[in-house]
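Every protein chain except one is present and positioned as in the full complex.
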Amino acid sequence: MTQKTPKWILFFQYVSLGFIWLLVLGIIVWIINLMKLSNYLHDAQNATIVISLIIIPIFITLAGVLSYVFFGLKRANREEITK
Amino acid sequence: MTDIRQETDYTLFRPILETEKSFYWIVATLLGIIFWAGYMYINQIIYGLGVTGLNNTVSWGFYIINFVFFIGISHAGTLISAILRLSQAEWRRPITRMAEVITAIVLLIGAVHPILDLGRPDRILNVFLFGRLQSPLLWDVTAITTYFTASTIYLYVPLIPDIALLRDKTDKYKWFYQFLSWGYIGTEKQKHILERAMTILMVMVIPIAVSVHTVISFIFSMTIQPGWHSTIFGPYFVVGAIFSGTATLLVVMIAFRKMYHFENYLKEIHFQYLGLLLLIFAILWGYFTFSEFVTGFYGNEPMEMSVILYKFTGPYAVFFWLMVVLNFIIPVVVLGFKRLKTIKGILFTSMGVIVGMWLERLIIVVPSLSNPRLPYDVHFYIPSLTEVSLFMGGIAVFCLGFIIFSKLFPLISIWEIEEGRNEGLEEAQKRLESYLPSVEQVK
Partner (left out) sequence: MPRWGMVIDLNKCTGCSSCVTACRMENNIPNVGVEEAQNGRAMNWMEIITEYEGEFPNIRITHIPRPCFQCDDAPCVVVCPVHATFINEDGLVGQIYNRCIGCRYCMNACPYTAKCFNYSTPEIPEAFVPLQNPEVTKRMVGVVEKCSFCHHRLAMAKDLARYEDREMAEDEYQAACVESCPTTAMTFGDLDNPDHEVHHLKHSNRAFRLEEGLGTEPKVYYLKKEDK
């Protein structure tokens, strides 16, 4: 039952994990763009800063939890096979 | 490989392994509805929003109503599942998965609705390039994106052990399950990792879910329009959302119980408990509705009053009183008496609540717009075929998504049921003992 995952599936697993970080990166870039814009237009800078302070850590935590699960499961799997 | 038919929980595997003929008919019908809705939407793109029934005073209609309605339903899932898991309610085990799937699918449908409502959907990128975080619509974009990401992860992480089971015990789509199982083989360490991740997610998901619907109510309450500008809207919308969500969860549970023969898993007791939750929310909803209208009515501010009278005695009186009956009177009567609280009774009530909550969204959105502050000629809003078709399309996408999910993954969490059998019983006994005063000290 503890067969090894084929290389190509492993590759796509890494790619799919990359997507969640791409999303986080996209959100951060987007929010920073909006912050720059609001600063340029002198338009509700405070609201922008408060919202970005909430949003960015939440997304980083979410992606972090997912990565923690991924690498945790992989490491435990490797330990089990090499045992 | 041992024969999967010998498994204790074979009933839960069966929808994935065996497909009846009626399944293809259902899928074909749903696809037909979806294609029709798609055709209508393409029509709308070509001819502009003129194909809808909107006009210059009532410029928000079905799309925004459905947006609020669908996002409301999505609160069933993740929120209920997280609260039940956190409070270690043992009866949650067969319910959590379905609740989470509702969230993920309906949230996606709801999130599309503001785009359907746009006059220029081709310029949607402007929201990302030139967005202003001051606008409540942008709060929605961020909150819904966050909630969707969180609830999808929260659906996926507890799904991993089941995916591993499917990978090991079936031959179907082996590479697919291998890809998704992330090398889970069920060691102690792996279980511990999943549990820890789930705890973090549960704690995160609850405030996110509450914030999403509060922010949706802010779209209305941040304006200064009579009937919308109200401080109660945030909690009112959240309560309404959980209310309609619980009703949808009950309907879905009853439907799939019948379809896939889950009678042994979804027992009478689960419906009784969820019915109790529905009753509590019906009363809460009644309380909020009462406070919302009694303050406006007593204050007697002319603009506010014109909206309230429009709802109580005007053209919207039918919808208003129907909503009160469906959302308050029927649930309290049916769920309050033991003799009426059968599965059939609960199904009837839940469907009524879903319709009633849709009417509530209608009553919030349209009458405020139909009563402008200045004396204009107001045209009664009647939805066009396009709007109705797109609503049907949304419901069809929900059904289709759910059915396809049920063909790929188990609708009832197999590992949680197993865990309940193997460890839960003992643990619950220990926990109960820890609640009680110890015998020595009493003596």
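In this document, chain identifiers A and B correspond to the written order of the chains, with residue numbering beginning at 1 in each.
Basically, a contact is a pair of C-beta atoms (placed from the backbone, for glycine too) under 8 Å apart; a residue touches a chain by one contact, two chains touch by 3 or more.
Computed from a predicted model, the values in this text were never measured in an experiment.
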* Structure fact -> In the whole complex, of B:T8, B:T29 or B:N56, the residue touching the missing chain would be B:N56
* To do: Decide which residue listed in B:L137, B:V294 or B:I404 touches the omitted chain of the complex.
  => B:L137
* Structure fact -> Out of B:I185, B:M198, B:L369 or B:I417, only one touches the absent chain, namely B:L369
* Over the whole complex, note the residues of chain B touching the chain we left out. => 47-50, 52, 54-60, 114, 117-121, 123-124, 126-127, 130-132, 134-138, 141, 219, 222-225, 369, 372-379
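As a convention for this text, only the chains that are shown with their structure count from here on.
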* When the C-alpha atoms of chain A and chain B are each averaged to a single point, how far apart are the two points in Å? -> 26
* Complex interface listing, chain B residues touching chain A -> 128-134, 138-139, 142, 145-146, 149-150, 153, 157, 160, 168, 175, 178-179, 182-185, 187, 189-190, 193-194, 197, 200-201, 204, 208
* In the complex, chain A residues that touch chain B -> 1-2, 5-6, 9, 12-13, 16, 20, 23, 27, 30, 33-34, 37-38, 43-44, 47-48, 51-52, 55, 58-59, 61-62, 65-66, 68-70, 72-74, 76-77, 79-80
